[in-house]
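The complex appears here without one of its protein chains, the remainder shown in place.
All chains are identified by letter, namely A and B, in their written order; residue positions are counted from 1 within each chain.
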Amino acid sequence: MVWTRLAALIVKELLAAFRDPRGRMALVAPPLIQLFLFAYAATLEVSHVPIGVVNQDWGAQSRQLISRLEHASAFSEVRLYASETEARAAIDRQDVMVVVEIGQDFSRKLAAGETPSILVLLDGRRSNSAQIVNSYVNNIVAQYAAEFGAGRGPPPDSVIVDRSWYNPNREYRNAMVPILIATLPMMTVMMIVGMSVAREQELGTFEQLLVSPLQPIEIVAGKSVPGLIVGLAQCGVISLIVIYGFGIPLLGSALVLSAALTVFLLSIIGVALFVSSLATNQQQAMMGTMVVVMPAMLLSGFSSPVQNMPDWLQPLALANPLTHILVVLRGLFLRDMPAALAAQHIWPMAGMAIVTIIVAAWMFRRKVQ
Amino acid sequence: MNAPLVRIDNLTKTFVAGAPAAIEALTTQIRAGQVTGLVGPDGAGKTTLMRLIAALLTPSAGRIDVLGLDVTTQGPAIHDTIGYMPQRFGLYEDLTVMENLRLYADLRGLPDGERAATYERLLAFTDLARFTDRLAGALSGGMKQKLGLACAMLRSPKLLLLDEPSVGVDPISRRELWRMVYALIADGVGVVWSTAYLDEAENCAEVIVMNAGRVLYQGDPKAMTAQMAGRVFQAHGAGEERRALLARALADPAVVDGVMQGEAIRLVMAEGCPPPSRETIGAPPQTEIAPAPPRFEDAFVAALGGIPKRALSAPGRRDFSNGSVAPVEAKGLTRRFGDFTAADHITFSIRRGEIFGLLGPNGAGKSTTFKMMCGLLRPSEGEALVDGLDLYKAPSAARAKLGYMAQKFSLYGDLSTRQNLDFFAGAYGLSGARRRDAVAHAIETFDLAPYAKTNAGELPLGYKQRLALSCAIMHEPPVLFLDEPTSGVDPLTRREFWAYINAMVGRGVTVMVTTHFMDEAEYCDRVALIYRGQAIATGTPAELQASVRTPQRPTPTLEDAFIALVEARENGRKEAA
Partner (left out) sequence: MNGTSGSMRRIRALIVKESLQVARDPSSFVVAVVLPALLLFLFGFGISFDAARLKIGLVLEDPTPAARDFATSLTNTPYFSVREATDRRAFVDDLAAGKINGVVTLSGDFAERLARGDTAAIQLVTDGSDPNTAALTTGYVQGAWQAWRAQRAVGAPAPPGGIEVQPRFWFNPELESRRFLVPGSISLIQMMIGSLLTALVVSREWERGTIEALLATPVGVVEFIIGKLVPNFALGMIAMMVCVLASIFVFGIPLRGSFLVLTLFTAAFLAVALSLGLLISTVARTQFLASQLAMLVAFLPGLYFSGFLFEIASMPAPLQWFSTIVPAKYYVRGLQTIFLAGDIPAVILPTGAVLLLMATILFAITARNTKQRLD
């Protein structure tokens, strides 16, 4: 009896989501568009930026250094400026974010075995990119100095041997794409589950459900399961695109991945149901969803690491299911995280799922009366 | 005869190329200084015509002149001179009464000097002076409509267009609306009033009867009613058997229309047919058949070709005639919202196979009572029992005994007819063969096969009603709750709906219905009149009518009884205070 009623609700919910071609589009198009946007547009990497040079030196060494800069993959072209004033104006206009200024005695000092200095002017309006560009320039200059020195007697300065594990070329896409497996379905599920109750209320069908023998807990289950089905399907499709489309292999266990995603989606569904139990129409549900999704995204380590947040925000980030699933996803896709380590992040999500779903069920009960 | 305010010449309006026109080759005139009724079934094109006259739509062909101005080219000039009240309450719900008035005064350019006087006059006129600071959204349906009318009348328009102003309005507010409109036409304003309630058409000086985008009749409604002289009869005394009698009578091809009127049934004969006799309609011997004065509704239904004669198989198969407990019981139902008592110790018991009506003005507490009976609202005190089960102690079991049909269409519009049926069958716990059987039976009974794959939201109104009813009774409940089931529904659809209900009641199903719509109340065996949270009168429609009979009013209608009882109560309260 209970199963019949529940099955009817779930089938109805899935039909409502998939019957309408526009509804089908809404489930498929936005995640795919966002997947490609995040993969190609959401990058903190700095590459192909123009670099400015003010060269007051006439020697061959400065030209060699400039040619090094020109051939570096990080820079698209070298723009020569006659004076520092001109260079300053170019930075002001944001034509270039970095200018390397080579003093007039550069070649002489270098040839003489002294230590010449060069000035790197950086646009601090974009401090993150500027820092990264600065380290590129540093690397190129240090390498040049090392090679220059190698041929001419005295040993060069000692340079750090710098390696990255898990993602040797530090490709931003490799780091970004796997975490979309959780982020994009999260948005869809928040929308589907968050709106569905509000829509029924707005259309009056919710009363129709309430006068049927369905129990509040059955309604909660009937709204959750379709969200879980759709969410897991999306997770699956995006995972396949990540693995085969972007060629990022899953190093960890697929079983652990599925378990983590299921628990994560359940916790999101609980939150969505809670939002939805507070809203009386679709408009409010939509606003509520936005007010929840934005902080969830931004306080999760999705766009910047959790450790950079102020201490008083850290607990909020730890209470965010997305924070945990992102660690698991990065771990399983890039680092071959052992199951035991993944479990440390699955438990908190499971706790949140239990709490949010219980609260949502309680809210529904109240709503009925 | 007055000069025409609006001339419509060969007007056609098509929304989608290739689809049937919403208005087709329509030619008519609307005169000043009178109320012109625009009546017709749903989808006849009434709203489209209103919007065309208000220069909100552009004609596809033909011409409309409003006060000598062409609607296609002189829209802004027309907007300067007309008042228009759309079907959906067109005011801002998040503004107060006064802010709405002020907004429309500014928009219509009411001169400063006239404002104070105009506001005072309109507020007095609409009796809204006490509520100027209330948000429009918090007003009752009737008050909203009065405010809408006040806003449309701010600058004494020459032409006032009212699109179904009386939907969702209780009889008392409805009379006030008409009083306001009559006061206007005395000043020479032309009023167009569209409606699905045909008793209102009789208040109009002229009616335009529309169907499928065409005019069926235009002229004095009395003349149209008069055509029916000698064709209308009432059969009294059939007692318990009157529902079955109505069904039998309607099977007679000579009978074009038949409705319940309290304990009597009303029959309209086809043109040229002999009067009905006990034999032709199969009435029991004690029945008396007498001619009755025709109403506009009789003429209207006849003009539309009479009640649809479809072989009507009764919905449901189980017989509930032999139950022992009272199917529906309210024991001291009370609900308080803070200090306000919306329902105050309401007690009634409904007998098996009875149609019981909860009547009352807007905001009187009948919806609160109804919601408590459905299990949607927990009572502060008292018990609500369905088939002997307390709705709040055994909610799931009690709900399984009742079928519920909401006021507005509340099925899943984006699912097909069959998917809706499947869902509700499942929600009521039917599975496997039983579900397939129930769905097949519903499709057959309600003749839904042609629309089985159509989305419920796109069904014609009559089919939506059928589908809603069939979903509500999918599990064959012994008790059926209806919330204003035919409010705003045209007479033909309404008749069809009640034919199904009558057939179910014949098999012992018990029905409770809330309504402020007197035609629905006429179908009830007994009604309870709810006012200010209390049941102020309970009885058969005839008893209520009899209780207010006076020498000045020898044959009160049910509406008269309703208004008189409420007013008597109100006067009693004032005296007591």
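Just so it is clear, contacts are C-beta pairs under 8 Å (C-beta built on N, C-alpha and C of every residue); 3 or more make two chains touch, one makes a residue touch a chain.
Worth saying up front: this structure is predicted, and the values here are computed from it rather than measured.
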Hidden partner chain, touching residue among A:35, A:91, A:230 or A:265: A:91
Quick one: which of A:27, A:42, A:319 or A:359 touches the chain that's been left out? A:42
Chain not shown, touching residues in subunit A: 37, 40-49, 76, 89, 91-94, 110, 113-132, 134-135, 137-138, 141-142, 144-146, 148-149, 152, 154-172, 174-175, 282-284, 286-287, 290-291, 294-295, 298-299, 303-305, 307-310, 313, 327, 330-331, 334-338, 341, 344
Please output the residues of subunit B touching the missing chain, sorted low to high. 15, 51, 54-58, 75-76, 79-80, 82-95, 99, 102-109, 135, 148, 151-152, 161
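Criterion: only the chains that are shown with their structure count from here on.
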Of all residues in subunit A, those that touch subunit B in their complex: 1, 4-5, 7-9, 11-12, 15-16, 19-20, 23, 203-205, 207-215, 368-369
Which bits of subunit B are touching subunit A when the two form their complex? 374-378, 395-397, 399-400, 402, 404, 406-416, 419, 422-431, 471, 481
